[in-house]
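Of the protein chains in this complex, one is absent; all others appear in place.
Labels A and B are assigned to the chains in the order they are written; within every chain, residues are numbered from 1.
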Amino acid sequence: MSLRVDNLKVWYRTLRGEVRALDGVSFSVADGELVGLAGESGCGKSTLGKSLIRLDGRMRHVDGQVELDGKELPIWDSERMQGFRFKEVSLIPQYAMSAMNPTRKVGRLVTELLESRGERPAAVHDELLRRLELVGLEAEVLDRYPIELSGGMKQRMVMVISTLLNPSLLVADEVTSALDVSTQKAVAETLVELRDRNVVKSTILITHDLSLVYQIADAIIVMYAGRLAERAPTDALVETPRHPYTRMLLAALPEVGVRFADRRLEGIGGSPPSLLDPPTGCRFRDRCPLAVARCAEQPPFVEVAPDHFVACWKAS
Amino acid sequence: MSVTDSDELAAATPAAAAATPVTMAAKVRPGREALWFARRNRKLVLGLGVVLVFLAVAVAGPLVNSHGPNEYVGPPSQRPSAAFWFGTTMFGQDVFAQFAHGLRATFLVGLLGGGLAALVGMLVGFTAGWRGGAVDEVLNMLTNVVLVIPTLAVLLIIATYLRVRGVVPEAIFIGLFSWPWVARAIRAQTFSLRTRDFVDLARLSGAGGARIVFREIAPNMSSYLFMTFILLFGGSVLTAATLDFIGLGPTDGMSLGLMMNNAVLWSALPLGMWWWFVPPGLGITLIVGSLYIMNVGLDEVFNPKLREL
Partner (left out) sequence: MRQYFQRKLGIYVLTFFVAVTVDWMIPRFMPGDPVQTMLARASLRPEASQAMQAYYTGVFGLDVPIWRQYLNFWGALLQGDLGVSIWLFPQPVTSVILRAIPYTIALLVPAILLSWWAGNKFGAYAARRRWLDNTVLPVGYVFTATPYMWLGILLAWALATVAGIFPIAGGYSFDVEPSFTPAFVGNLAWHWFLPFASLFLVGFGGWAIGMRNLIIYELEADYCHYLESLGAPRRLVRRYAFRNALLPQLTGLALQLGVLVAGALVTEIVFSYPGLGYLILQAINNQDFFLIQGAFLFIILGVLAANFAVDVVYVMVDPRTRVGMRGAT
């Protein structure tokens, strides 16, 4: 196993109480696996991604373990995590457009970053050039300021920087959300390429775009209201979704060639529950067409088919 | 002097933002919430307290004292005593009486000068931000020119040629030259607010430019405008004190800057008559300093991101 997450709970401290953004999440990602993490806004997927790298001031680790390549990942201890960041675990942020210091040339930024992490820039230089070529950037980009690069170029540069030291785990947080479709495709393909060339071992791709994640992921995890709903290999999830939420999500996707007159899009009525004071039992209960009395008890996340996990009484 | 900018009230956390009001605890109205925080903010309360104390002295002081600031009422160069709280000047004038009267001028100048600068700044800023185009270019040029000209230099020239000078004209002149930074900040904010949905809605319902600015955009920035006024108030007080100190202040009446001018002029320094020059400067420092600290407190009240968790 490359990554193993066990009952992870991370809550946010706010003035009104604690928001239970991640409330008992368990899953694993194998070596070389590209897993998509999908769900609507506020379901906790970004929190999960952030937790694996850096807990910000308001986040509090409440419970749970994370293991990477057999070693414990001490996410609650920022000091000890320093050793893992960039080298074992890395992040491609949502804000790639503004992720680079605007007053530093890109090359100098990379050099200073490497030096500060105890690496010799000269030793990495050739590899850096090869990575630039991999993503389709010219070497002279290193001599430019971020403002001189287009959005797509900045995105690609950030991808190069984040994966420069061959991390075991790469977390890509909504990397395609702010891009046009053709750039989205390029970025998605680059992620696959990075995995294929063994630059990165495992990748978690956080997104709300199911259709994109379907194209490149080996497996998909669907999250809802701080908990996992379903996890399955991509084809299995799309063809035989077991969780009602997943089914409704898929039904909400427009299909190319199908017109509104032929088939109406079905949304999911209602909205997600407040995570300040979440309801007991299955959190999808209020919006679920299959809900029964038993759903007042939280269903366990169990394997119902090979490698296919669901948290629903009706599915298991 | 730092100009704080105002951010929109942001949700406390991403997850909380997504959570609907359905099961939220007691929903508090924004105005009441601000007041609740305001009462608890130490900086705001302390700062406001100090300013109010001085205001009380300004209002009540001259009423308590029967004599005017320039009357010769006691033995010259006396240290502070029970009879004369702040001692007397070299000519036997009551320093405390001068101080209290001077405070009145200080508050008046701050109010008028700051208020005028705020008005002009808002007028220029909103117009430039809302209209854009050629109007914006012209106003920008105006703003830049007034910005670069050192205020004191111009006031120097104007005041030199005026035979008789009063507090009100002084306040007006100060107000007419202190507004550029305000105009710039308001213009920038207006530009960004102009493209928001609620403005489009107002436009659709047929509201004209001025109405939209007054009813939609300005209220959105009300906290920032208020803080700006406080900064302008403080700035006016300082500028007036400087002008008075050079001898270009009002020709009649008393002011704190004038007190310092007299003190230095009549050798209070080498003679060590500290009671003559310490109170006026201390008064200004405390009032303006309290205003600045109040401002920091206000920023915390209005901007949840700055509040301590």
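Heads up, the rule we're going with is that a contact is a pair of C-beta atoms (placed from the backbone, for glycine too) under 8 Å apart; a residue touches a chain by one contact, two chains touch by 3 or more.
Keep in mind that what you see is a predicted model, and the values were worked out from it rather than measured.
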Selected residue (touches chain absent from view) among B:152, B:172 or B:188: B:152
Contacting the left-out chain in the complete assembly, out of A:7, A:41 or A:82: A:82
Omitted-chain contact residue, chosen from B:54, B:126, B:224 or B:245: B:245
Touching residues (missing chain, whole complex) on chain B: 1-2, 4, 141, 144-145, 147-154, 156-158, 160-163, 181, 234, 238, 241-242, 245-248, 257, 260, 263-264, 269-270, 272, 274, 277-278, 280-282, 284-286, 288-289, 291-293, 296
Hidden partner chain, residues of chain A it touches: 53-54, 81-87, 90-91, 93, 95, 98-105, 112-113, 116-117, 136, 144-145, 147-150, 152-153, 158, 161-162
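In the analysis below, only the chains that are shown with their structure count from here on.
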Chain A-chain B separation of Cα centroids, rounded to whole Å: 50
